[in-house]
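Removed: one protein chain of the complex. Kept in place: all other protein chains.
Should a chain be cited, it is by its letter among A, B, C, D and E, assigned in written order, with residues numbered from 1 in that chain.
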């Protein structure tokens, strides 16, 4: 069960409005790697967690914090939209270029649909959707998803930091960047712990290795002409999973050229006229 | 530029058809973490790569291999759909329960839309879309995305392995599982290399640390009542990024309760009647 | 800012697992009118609220409660998936019809993708997306959206109530139905209050009536042959907005037949050969 | 069955082209609450209507009218795109700022994909989709959806009215606003009629009240700290459904802290190491 | 402007209900190539038509007819859902296999969301969306899209015809198949007319041929090893556009290996360590 207080985790006030930056900031609110994504990903992983209580608690600690991050970003966006210059939206051909330029960078839905409110969408107005998130039941897999999300997220926020000189906006972003620093550190630590506990880096560690085609479990195939990729640690030496040696090889086709059977006539598929196939 | 040969990288023949398993196998062809996702993710990262040639080559080596994995899974699905029992699809209330049961597990679009062909969709018929993938320009971020994708992918294939007893299907899956083993190993190695080279585990390493709110860069806030999460390595000791000490603290609100300005009248927003706010 | 406690607002334990019912219950978790929708809709409306504090507080009271409803439903779904019969998923043609029948009603992604966890998706596996919600800045409009959401939501839960005889599931549903009863009552009251305060039932009340084409502001046009619709209160008597009398009329075309100009040649549109149009 | 005449229900001619306003106008053609939404929602409700003939007729009267509204908006958008300044689209860095400013506000797909035609998409180019609509079989629920749609729709059109000074565009918008005035009035009347007939405001009225957890059917829980929301009519006095008294209470957890069972091993979920749980 | 009469273009009554077939029939109502697609595609092409009046009229003749086809299919689906066996939806493990089998093939949203009504979605519950349609302004291109739509549509309906033995359903399908026969014939004729009038089969015919790289305008490159494709008319003889001779050649790379410039540092992209590139 959840509770709310009106105060924000950190201040979210721009020095002055900027409807163009509001559009950009939507990316880290409602984009693929925005705060809604991490909030929903951690909460769903927490709700579904069948493993240790400490992981479950950890997921709720951070997932709950992220709801508050969504709140701060939505607040900031609403304030960046304050006083948007509505009255000047004349015919495009008659417009002052300076005004037109501003409008060109805004999202018309902020005005028409949202009435100057933040939207659960990204910088192109694409709505957040739940295929951005994963909760698989395997925590090593999911914590890697989480580490990726915090990496992409911090990357995007640092880019946004460079795109504004508003001290109020930068102040909030510096807070979010710091939290992403911790969250990368934290998922990194949790990943390390599970890798050590499971004595493997390969997900899932519980699938018997003898059931996989182990001849190709440690081989880089050179599918792109040129051998630049041969230089990496992934192409020689003992593998990080401790189960073999990395190899570098030319690819080969172990299977035949497939010939599919004709479909039954009720499907009205095109039937071959010149087949001389054996399958 | 790309070339094709008709032979498959590995054999893709089931012992006998099974339209219900074909539905499930769609997940690792066209789902969130299916082969189309890794193929498109690695190719886009390769096309966009502005970094070392060896990473670019590596992305093309694997991305090109994955096109062939898409080919094998599509072939397998088409063969699992061979001879699907079309003629028996009578009124549901008159149907033989055994037949009805089979039909209940199939995707009617395999017959109606695809004419017994594989689809670029997941196990629920949801179409593949490009929001599944990322190419950010930052390779440490992206390789973490890749490691996650291979982890979720291998997890799903091992689950599917347990859901069939067809030796032909299992043979192909054992090949794919082994390749995912390598690909996890390989992204793991590439990640290690970049982390060492950049002397940081935090993405992006190039953002000046002094610009972030460093007081909260290493703190776990206890947003979910109970202290189970305190036990992890993420809550005490030196941080993995080498920039601080992990801390465990009670959360607090550093910001105020936001009060938003009224919108200009042209937006026809509801205006407050009882505001007594100072902002 | 938000906080979490581990205890649920209400108990969420089925008497026994039922993976088929778990699929259905997904609808009210992650569907168009599920709990994620109301949670996100109320929170976004709250974050964006520029009107009276009491409305803002109300939105957070209920939006925060809804996060806990998401939690209860996700928990219930995870428990309905407990012990799902994995081992028996043989070739469809060899399967025990009783087993096949069960599998036919399940979502294979619950096993393959979610590892027996709830998903942020509906009963057909379609992911939740933010186009389900609205936050327009006009509270009368939005509270009508909210009343609709609670109406559709309660309707769906009562249907689900009839589809199960598990006392544990029914117990939770009876709680959710009661809360939807209150939430309909509550939005109803809030709507009444705003309608009275704005002295109009038409949204937005602030647009000057003289700027609309008032001749057609109270007329039902008979576009579908037959006059059954003439019998309703919407076709005669004083209008509910107090601005006119309802009328019932035959439709007529007040505009001409449009003739569009040819596109400039650079667009390579097809150009008319036999135009004799004046525009 | 439907018929068409070439004449428009109302004139749809701008004084002069304006490709930037064309983009904005797309919102009320193909957006979440645009004319395609109401057209499809009313038609689907009409096709599915199992209730009184007068409601069925009413749905077809209005649904059919809305097809003509889609026609008028598409025509207006096509005309706003007439003569779009194609030839001047040079390199962005060499462009006349005035021209660039105009292009910045246009949707490139209007030119590249549509050849100066309207699209079934919103102001951000997001395609219309059928999750915008609902047809539930319960008319009180659906008429509330309809009242909401007309409220959001009229709100958006009035905002657009303020964003243009073209008399031709304003003329069409004034017609659409008036029709939305009627449609709000009309659904309002229909809702009143059903509420009175069903002697309840709660949807569905046919679910037995004794089956819901009536202790919480009329209570506002204070989930967001602060008691501003206590002031509303929804927190005290007899409830509008006539079944109780509104109450205002502090929230409490009636359920326990959930502990989920481990998944069977075939799912390869992470298994807890330190569980000491009883469920 | 459009009008409606209550009578259907053709009868839409099944002999008896069949909720499983209702699911399948959704494909040709709300799927990629269902009736909603052709209705919306023809209407949008008609609204946007800047070419000859006869094409505009033709598009409205057929587009308007298709609204009536949507009506017939929705009606048929609603009737196939009549009396759906609600009461028997017990726990999956306790269910009669025959009942379970039926439920396995149904769409739970038909009951939960739609209350036994048709949905604007396909056989997998995926909602119709406007990216299924095209209106490009070039009629030869669009009529080819239309011919394709009628080809895929008729194919799907003939498959569905084979999947039912209900004489009422088959009667309606035989009507729809016949209309698709005409519509293919009709778009075929319209295409022929435009090809002859434009004296070219290549879209758009108005782009000057000398501006394209004509050396490769008539060549099939053998990108897939094996020369089976050499046997077709597309590989030798005069080209159908009358501008050249078909050729069959081995592919070659006319471009270099691209080396992309590093991104500016503010993007925090990974920068190459071992570049020795010139671009």
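Criterion: contacts are C-beta pairs under 8 Å (C-beta built on N, C-alpha and C of every residue); 3 or more make two chains touch, one makes a residue touch a chain.
All values derive from a computational prediction rather than experimental measurement.
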For the full complex, can you list every visible chain touched by the one that's not shown?
A, B, C, D, E
Selected residue (touches chain absent from view) among C:13, C:56, C:144 or C:159:
C:159
Using the document's definition of touch, tell me which of B:60, B:175 or B:207 contacts the absent chain.
B:60
By the document's definition of touch, the residue of A:1, A:20, A:133 or A:149 touching the omitted chain is A:20
Candidate in contact with the missing chain, chosen from E:15, E:99 or E:263:
E:263
In chain D, positions touching the absent partner:
1-6, 48-55, 86-87, 89-93, 95, 97, 100-101, 103-105, 107-109, 111-113, 115, 124-127, 136-140, 194, 197, 204, 206-207
Residues from chain B at the interface with the omitted partner, ascending
1-9, 30, 36, 40, 43-44, 47-48, 50, 57, 60, 63-65, 67-68, 70-71, 74-75, 78, 113-121, 127-131, 133-138
In the full complex, which bits of chain A touch the chain not displayed? Write them out.
16-21, 23-24, 27-28, 31-33, 97-98, 100-106, 122-126, 155-156, 159-160, 162-166, 223-226, 251, 253, 260-263, 265, 267-275, 277
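In the analysis below, only the chains that are shown with their structure count from here on.
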Among A-C, B-E or C-D, where does the A-B interface recur, judging by over half of the contact pairs matching in residue number?
C-D
Where chain B and chain D are represented by their mean Cα positions, the distance between them in whole Å
31
Averaging over Cα atoms per chain, report the distance between chain C and chain D in Å.
9
Which residues of chain E are in contact with two or more other chains?
1-6, 48, 50, 97, 100-101, 103-105, 113, 115, 124-127, 136-138, 155, 159, 162, 267-268
Chain contact topology under the given definition, line, ring, star, complete or other?
complete
